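Of the protein chains in this complex, one is absent; all others appear in place.
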């Protein structure tokens, strides 16, 4: 009996997928956008796809690694989704190398995407001269958010660089508040370090460290200065920071318990949820010293290989939908990021997004995020080194530099 | 063991009955282990590749600071967690065994954490141990301004926080096992002890505990398996932090297998774990089976 039950279940499973083939343009999408705001954002894509005659089959799995694990296993196991999410960068390199992805050249050429997408983002989707993924947004990863009341209370102006920031942090500390709201988890420790590297070292150092993986750059005086600045920030975080979630740190800024937070633009979602407006209760700025940069990361969708004609059709329609100008504005407003196309009008977006869009339009400010430059294995190794440095005040900057250079070369 | 000569039909049936287990063992466990060992000698990143690199992944592994910390954490955690769970579980069982009121309620209270997943366990304890709003904040709220309990944010002490949460999760199970053991002990021993005028604690120490070897062994084995597999708790509670101070081997394997797309290094770590486990467990099983055969 048990046996027949499982045969029945199997048959039902097969019947189901049989139906999927019979129906027109059904597309299963694996992604990791699950919170309220993210859900609203992904709904924009789903609705547009529906309007174009498709059926969006949603498979959401929270946690990027979880979603990618499921998607990659499905693809390798021969039952891929029609479309899967990755972070902009190198996460799908090997899928391309193993011939598991369809390229998106046809639609890209038709829509002239290559003229409209910032070069760094475009480069992150191209392998062997072909575009293998569609970027959908740009997240700036190195924003400094601040509570305007706290700034007013200590009588300070919006800082422009880290050199400006430190005196203000001292004042906030003297006022009995937490100067820098921090979430001590590895990812954010690395994110903070990267923000300091771009802000203090500039795009040139950034590219020689992460782009060329040049050990001389890691041993340079500029890098040393970055590390020292980063280490100095330890004095401005509170005792509860280790292990804290990033959004709890944002909450500290929202409530005026802390002055600043350095975080990606997704933090705006928390401010919005608390009923705050950019430029009013809170402000945002990207710190830079002599040609810094905007750390551009984001998300892309990739399209696994398939022979099924309906799925192929659905993939082509999806590609177009994702980068449609109105969809881009609507999606990115909900996601907190900015459009990936430079030719859309961003005047309807909030002041932070407009600041971001302006930076993205400026070639000198475009800095590819770390994930765009180093493969996940290296990103992870570097993260361990940074995290260990941040949490070990006794560790010398020279040791840190040595370990950092070794991690860049790892494997 | 039992010396019975089964007839052929029964013998075939026995083989048949063991075939699922044998298939699983050979195909899944042995097969997958062989695959794991093979991949650990290749340059695989996200997907398996067949570029043979010998023991280079192992060189990288043993030079890796995070791996070294993971291993030493596992030893510290394993020893403390097992001792604390066994002691607390035993004490609870003894206490409950004193004809206390509301025994059923107490037993359920001590046992329920074991039904929670480690993810939930880690999440809740992370809150409780956080100095800004957890136990430390509550203690200070009562007026103890200098009360300090910030283990979870300090690298030297964070591993003890994992121990606390782990003990919370597992002590109830140990209690159940010990309670069962205590109740299997003959009433007459207590009567005899009373006649001899021995104080109860002496009876426990010199008579009861030695009689409960099997209970301790069962509990220890169950605890030991969860020590080696320790993963979710570290993820949910500290995500390995502060820094890399509370990393553990299984998390090293998982992170490199998926998030970091480095299955060569991940399988090298997994293989090292396997070898260590086999080196400890195999002799123990051998001795056990020898003893049983002798008995």
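Chains here go by letter, A and B, matching the order in which they are written, and residues are numbered from 1 within each.
The rule is simple: a residue touches a chain if its C-beta (ideal position, glycine included) is under 8 Å from a C-beta of that chain, and two chains touch if they have at least 3 such contacts.
We adopt the following convention: contacts and distances are computed from a predicted model.
Within the choices "succinate dehydrogenase", "Lactate utilization protein", "Tol-Pal system protein TolB" or "Carbohydrate ABC transporter permease", the name that UniProt assigns to the complex's undisplayed chain is "Carbohydrate ABC transporter permease". Of the candidate positions A:100, A:126, A:207 or A:273, contact with the hidden chain is made by A:273. Residue B:111 is the one among B:53, B:80 or B:111 that touches the chain missing from this view.
Check A:33, A:86, A:132 or A:400 against the missing chain and you find that the one touching it is A:33. By the touch criterion stated above, the residues of subunit B touching the omitted chain are 1-4, 6, 9-11, 13-15, 17-18, 20-22, 24-25, 27-32, 35-36, 48, 88, 91-92, 94-100, 103-104, 106-117, 119-121, 123-125, 127-128, 132-134, 137-138, 141, 168, 172, 176-177, 179-185, 187, 190, 194, 200, 212, 214-215, 218, 224-225, 228-229, 231, 250, 253-254, 257, 263, 266-267, 270, 273-274, 277-278, 281-282, 285-286, 289. Mapped onto subunit A, contacts with the missing chain fall at residues 2, 5-6, 9-10, 13, 16, 28, 31-39, 42-43, 46, 56-64, 66, 69-70, 73-74, 76-79, 245, 247-248, 251, 255, 264, 266, 269-270, 273.
Everything that follows uses one rule, which is that only the chains that are shown with their structure count from here on.
Touching subunit A in their complex are the following residues of subunit B: 43, 45-47, 60, 65-66, 126, 130-133, 150, 152-155, 237-245, 255-256, 258-262, 264-265. Across the complex, subunit B is touched by residues 64-66, 68-69, 72, 76, 91, 93-95, 98, 184-186, 189, 238-244, 375-377, 379-380, 384, 387-392, 403, 410-411 of subunit A.
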